[in-house]
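Shown here: the complex without one of its protein chains, the others still in place.
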Amino acid sequence: MSSFQHIKPAGKAQFKDRYTTKAAELLTTYTDGAKGDIAILGAPLSKPSISHSGASFAPDAIRRSLNSFTTYNIEEETDISSKTIIDFGDIAMHPTSIEECHQRIYQAAKEIAQTEAAPFTIILGGDHSITTSTVKAIKETKGTVGIIQLDAHHDLRNTEDGGPTNGTPFRRLIEEGHLKGEHLIQIGIRNYANAKAYHDYAIENGVTVYTMKDVRQRPITDLIESALHQLDPKVDTIYLSVDMDVLDQAYAPGCPAIGPGGMDPDTLSEAIQTAILHHKVQTMDIVEIDPTLDIRDMTSRIASLLVLNTLIN
Amino acid sequence: MSSFQHIKPAGKAQFKDRYTTKAAELLTTYTDGAKGDIAILGAPLSKPSISHSGASFAPDAIRRSLNSFTTYNIEEETDISSKTIIDFGDIAMHPTSIEECHQRIYQAAKEIAQTEAAPFTIILGGDHSITTSTVKAIKETKGTVGIIQLDAHHDLRNTEDGGPTNGTPFRRLIEEGHLKGEHLIQIGIRNYANAKAYHDYAIENGVTVYTMKDVRQRPITDLIESALHQLDPKVDTIYLSVDMDVLDQAYAPGCPAIGPGGMDPDTLSEAIQTAILHHKVQTMDIVEIDPTLDIRDMTSRIASLLVLNTLIN
Amino acid sequence: MSSFQHIKPAGKAQFKDRYTTKAAELLTTYTDGAKGDIAILGAPLSKPSISHSGASFAPDAIRRSLNSFTTYNIEEETDISSKTIIDFGDIAMHPTSIEECHQRIYQAAKEIAQTEAAPFTIILGGDHSITTSTVKAIKETKGTVGIIQLDAHHDLRNTEDGGPTNGTPFRRLIEEGHLKGEHLIQIGIRNYANAKAYHDYAIENGVTVYTMKDVRQRPITDLIESALHQLDPKVDTIYLSVDMDVLDQAYAPGCPAIGPGGMDPDTLSEAIQTAILHHKVQTMDIVEIDPTLDIRDMTSRIASLLVLNTLIN
Amino acid sequence: MSSFQHIKPAGKAQFKDRYTTKAAELLTTYTDGAKGDIAILGAPLSKPSISHSGASFAPDAIRRSLNSFTTYNIEEETDISSKTIIDFGDIAMHPTSIEECHQRIYQAAKEIAQTEAAPFTIILGGDHSITTSTVKAIKETKGTVGIIQLDAHHDLRNTEDGGPTNGTPFRRLIEEGHLKGEHLIQIGIRNYANAKAYHDYAIENGVTVYTMKDVRQRPITDLIESALHQLDPKVDTIYLSVDMDVLDQAYAPGCPAIGPGGMDPDTLSEAIQTAILHHKVQTMDIVEIDPTLDIRDMTSRIASLLVLNTLIN
Amino acid sequence: MSSFQHIKPAGKAQFKDRYTTKAAELLTTYTDGAKGDIAILGAPLSKPSISHSGASFAPDAIRRSLNSFTTYNIEEETDISSKTIIDFGDIAMHPTSIEECHQRIYQAAKEIAQTEAAPFTIILGGDHSITTSTVKAIKETKGTVGIIQLDAHHDLRNTEDGGPTNGTPFRRLIEEGHLKGEHLIQIGIRNYANAKAYHDYAIENGVTVYTMKDVRQRPITDLIESALHQLDPKVDTIYLSVDMDVLDQAYAPGCPAIGPGGMDPDTLSEAIQTAILHHKVQTMDIVEIDPTLDIRDMTSRIASLLVLNTLIN
Partner (left out) sequence: MSSFQHIKPAGKAQFKDRYTTKAAELLTTYTDGAKGDIAILGAPLSKPSISHSGASFAPDAIRRSLNSFTTYNIEEETDISSKTIIDFGDIAMHPTSIEECHQRIYQAAKEIAQTEAAPFTIILGGDHSITTSTVKAIKETKGTVGIIQLDAHHDLRNTEDGGPTNGTPFRRLIEEGHLKGEHLIQIGIRNYANAKAYHDYAIENGVTVYTMKDVRQRPITDLIESALHQLDPKVDTIYLSVDMDVLDQAYAPGCPAIGPGGMDPDTLSEAIQTAILHHKVQTMDIVEIDPTLDIRDMTSRIASLLVLNTLIN
């Protein structure tokens, strides 16, 4: 760097207020042995998506959105400026082999889990197809996995019709033996968003399904606590899989599969805040944000807020 | 069609999951004598609109949005994949004679009503000017009509200043003797969205008016049930006229006359679900969506959901 | 003007319904001695903004949005068509001297306050930096000022790092001796939207702070009434400062600093309606709308509605 | 107007350079007896268009674009700041009767022609359907009309299939006896932009047709001079009808019927500059700009330049 | 279909002029044994693209753009309304196996070539990765293939770094033995658009390379005739591969890899018109249009024009 008086490196923010820490400043590039409060890893893969998706741009968009937040949580009167977010960077994807991409995600997720760099890890997708790989990696590192999935869709499609698409992650986990159906709890499943066959599959395999009707009728904290209570005695670690399309289209315009009738962001946030209080909840993914479709990064901004909230507990 | 192994007709979806029925697949082009569960007819007319409107593109947008939904209603645990939506197609409009367009809508609505192809018919506008024609057709087919209108506006403007615009449909019905004021119930009328003169006209003609204040203060099911109770003994058939601008601008960005202070989609959906349980509710229109102004077909997606919900009752 | 039969002046609306008064028609250009029900003044300044902002276009956008409203408040059954909005026009800003701009705002606000043209005055920003100038003008005209600020941010940044930016207006008022901290009440302050140092500054200076948690947990009317009760005995006049980013991003997409977790427009509207009932509430500003980022003037439409509501009390 | 030091009327430009006259300042609202160098009249009608069109917004957009130009023509070293553009305003259109709209255009065009307010008049469309009305008015005021039409399309469609659409203006003029085919010269007609039947109609009726191939192969000045030479002895007045879609889509992205293979703006400008040197060229229309489709008013800016150039001759 | 008077099938154009044939009407779905003047096949694949690409939407966009053209070529005074475009439809792609996609393209291209349905076939991409598959299919059907490639890029990248991406099609053809370097002629290669290593590869393998400098300095007809003259004695069939990014960004805003310094559409059109006069030129592809990035389908409209021009020779 130069030492000129009024010159700053290219790409840095124009203005710096000496008393303000931007949340993005918490990001610390991982180096061997580093420890932090949470860790993030980008999995910028969206070619497996059934519909055209730019979800591969989401890790950048979410990191960028962290510049729109400070480190001070006024409601909890807590400043997280001393917290560290270990940033492992992004997994480099293969341009033409989706199988290789999924393999790389598995491998990278496993390697970073083994670093034990942070007690809580967030994987930023990408589309939902990444979850098979990350959960498999977590299972091999931490033992039996239970999943609380916040999603409008079951994501239990058969793989014969299209291979490992973003409609199949939990089906693949069950079929490949990495996950028992009864260790999967789905919250926010929506009307006219899934085939009956996949709902039947869920039921037949012991998956617990809470629809949006359940979300409207019961406090989200109840649903999450039930889920935690159900999983706690059976699994070694709990994984939160947050498909942002669980939100209503008015709040999350940047999801590929938008629609009416979804959750609002406060409810989603409360769900996650409730869950992370449980000590077995150690990993989360946030998937299905396509920044090329979003409006002013609104959906990524919500994702950033979810990330920050995990630093408060 | 060719019989090549991996070729599909132009315009068809790339990917087909064998277990998933898209709601759009329920659409069945009408042929003489066909019967279905509901029927739809497009009335792609927006030239009568006072402000520039592309509502003529809405029938296509709503049909297109049906591709974003499956046939499984998880909250009711009901699969509607065996239901049939008779699609009568769209009324061909005259490019330069609005009078002729309105006449064609009347004639087509009457002809399709006479087919008795389905117990419930939905007309997809178009702007609200179409409703005079369709109600007139329904009256001649089914007898005295009562109307429950969900709308931010009275649509009772005088016709001297602009002829049969989208601000006049219910005025024209009353003045032409096709509708009694007391058979018209308006729900969702909004502040600063109407002239006082037209509110006075409503009151003087016995129209029942529920404002957004009423909607905020009473359950929508109550309002609808009151309306049904009021109309039932007096009319032969009840017509739902759904102007999508009854919704708040945050939810329905694609309406020409957007504004704050409107209904949310769950309330609108509940209104319609309550209404269609009544056996005299046999016709509905959905009007005032301009897909050229919409964001990612959000407003048309809500319309599609309203259509699908009429298959559950 | 010409007297041709079917010609109208350039720029006027195509269609005129004889019974409908558009809210924009209430705007009356100020002439010496004129009196009205409320007065508006545009302060189209956004160059002091820390981030790129087109808030200088907001006065035009808000006036334009008044064309989307009529004068009839159906919920109160009140027609405001006989009310007058004195339009003082816009302050002409200097292209390259922000100091001069702030001075002009001060001077103009003072001059118009001295006209006593209306009992209630609304300044349309611009960014929030304008408030230092307008409050100073009000203080010199009306005496000790109390402020109720609806905002996601404290706007109490230090001025050494960037001068009189849109992050500093209340800090400058306090430091320059125009405002006591205990005369400032902030409502809607949001998580991760402020530095801890500025929250500390607020507390140390006796500023009352209500966060979004307070807004979620207590009726907004309570918060406003508490604020009025607290200020009433201590100040001569009360100033409402409405930063539109107090609203959630789903409702106010046109604010430069959008984010999730904010207020909805009904709550904001109720806050203002409650406040203006108090006789000391005589001035309001509406700031931080950037029409170049907005969607279909949605945010300006909400601002217009807030303006109209001040005519009902 | 108020006399405050730094306040300007709402809607006026923020900044005024004392030495710069904006071209928009040449616009002078017509009053009885006024005289100017040219006159403009807006005909904001696009409902007759075959495809959805917002060309009704073009008169406003063209006037607005005049703010992007000064009055100094450096190539001719001529300042037009002392010239006057008489602005007759816009014709008020009927919302639902296109026949009435066309009648009003005819009547207004005739009335303004009779004022003899300027030696050259420009009608700003609107779509091309307006030209039948304006030419008829000119004929009744000035005698036999010859037309030089710059257009990608013949606009000679039959009227049975859609009435007086924007595809029919010259057909209607010929069929109604207001124009002889041999008095019509079309320049810029494009491949795959017209039915063969209408080309045949042109030839059978003695219309002179220059295709884009002619434009590519011969200097535009030659084509225009041939046209003038051909019309001069036969007609009393010459009317230029400029359909902006004669331009290539890269230059005129705001035309409803864009396409590749068109003229560039310099050629169009040269055509008009050549034509207006002839004393019988007294009227021009500029049609088929839809500002809602345009990019940054690019197409309207070209139109503004064409208007300004008519002040130099 | 119904027989109602004024109803048309959903999705059909509103207005029909009885004398006008739209170019899209020339499209005839293939049935066994059908014969036409040209044939088209969609290869909607863009997942192999190095950068995010929606080129998979291009076949639909190009077909849609054919609705913007009629069948009359006025410059040649030729009506192509009696011509037939056999539409084979689109190849159904596998969502997660790019290898399978390429295999399906190969297979489909071979099957349709074997039908001999038309003397000239156009494959609509998709990205440029499809060309390896189609050329291989053509070679197996028609013999030794020579290629004239119109492109800003060599598309001769190594495959080790990313597999069969859209940067590799001609490299793969050469390395897999389907194409000799001296049978490949590249026209329009641009500055700073390729690695030196790939230019070296081209030269070492006997590829003929014409840069944009050559295009600026020599008539395009000369370049094409040289290319044909060079290939004619050596190959059995000549394949035109048209990457639309050979055009300048001002004309083809919808290509993923836009840039300044490219060809204009008239030059590209002339190149193709010259080439197709040669009897060995029997196949063409048009690739690298991403309709999600395009402006008003401008780039697809040029593609449609190129398609139509192949019907004139």
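Each chain gets a letter, A, B, C, D and E, in the order it is written, and its residues are counted from 1.
Here is the rule we go by: a contact is a pair of C-beta atoms (placed from the backbone, for glycine too) under 8 Å apart; a residue touches a chain by one contact, two chains touch by 3 or more.
Being a predicted model, the structure only gives us computed values, none of them experimental.
Student: Could you tell me which displayed chains border the chain that was left out of the figure?
Tutor: A, C, D, E
Student: Among D:Ala250, D:Ala271 or D:Ile286, exactly one should touch the missing chain; which is it?
Tutor: Considering all chains, including the one not shown, the answer is D:Ala250.
Student: Identify the residue among D:Asn73, D:Gln107, D:Thr144 or D:Asn205 that touches the chain left out of the display.
Tutor: With D:Asn73, D:Gln107, D:Thr144 or D:Asn205 as choices, the missing chain is touched by D:Asn73.
Student: Consider the whole complex, including the chain that is not shown, and state which of C:Phe4, C:Tyr30, C:Phe57 or C:Tyr72 touches that chain.
Tutor: Only one listed residue reaches the unshown chain, and that is C:Phe57.
Student: Could you tell which one of A:Asp87, A:Asp127, A:Asp155 or A:Asp285 touches the chain left off the display?
Tutor: The missing chain is touched by A:Asp87.
Student: Given the full complex, what residues of chain E touch the hidden partner chain?
Tutor: Counting only chain E, the missing chain is touched by 50, 157-158, 160-162, 167, 189-199, 209, 211-213, 216, 249-250, 253, 257-261, 293, 295.
Student: For chain C, which residues lie in contact with the unshown chain of the complex?
Tutor: 47-50, 52, 54, 56-57, 94-99, 129, 162-165, 292
Student: Given the full complex, what residues of chain A touch the hidden partner chain?
Tutor: 1-12, 14-15, 27, 29-32, 41-42, 44, 56, 59-60, 63, 87-93, 95, 104, 107-108, 111-112
Just so we're on the same page, only the chains that are shown with their structure count from here on.
Student: Going by the touch criterion stated earlier, list every chain that contacts chain C and also contacts chain E.
Tutor: A, B, D
Student: Give, as an integer number of Å, the spacing between the C-alpha centres of chain C and chain A.
Tutor: Result: the chain centres lie 38 Å from each other.
Student: Averaged over CA atoms, how far is the centre of chain A from the centre of chain D? Could you give it in whole Å?
Tutor: Computed from C-alpha means, the inter-chain centre distance equals 57 Å.
Student: Quick check on chain C: which residues sit in contact with 2+ other chains?
Tutor: Where chain C meets two or more other chains at a single residue, that happens at 15, 250, 295.
Student: Pairs of chains that touch, anyone?
Tutor: According to the stated criterion, the contacting chain pairs are A-B, A-C, A-E, B-C, B-D, B-E, C-D, D-E.
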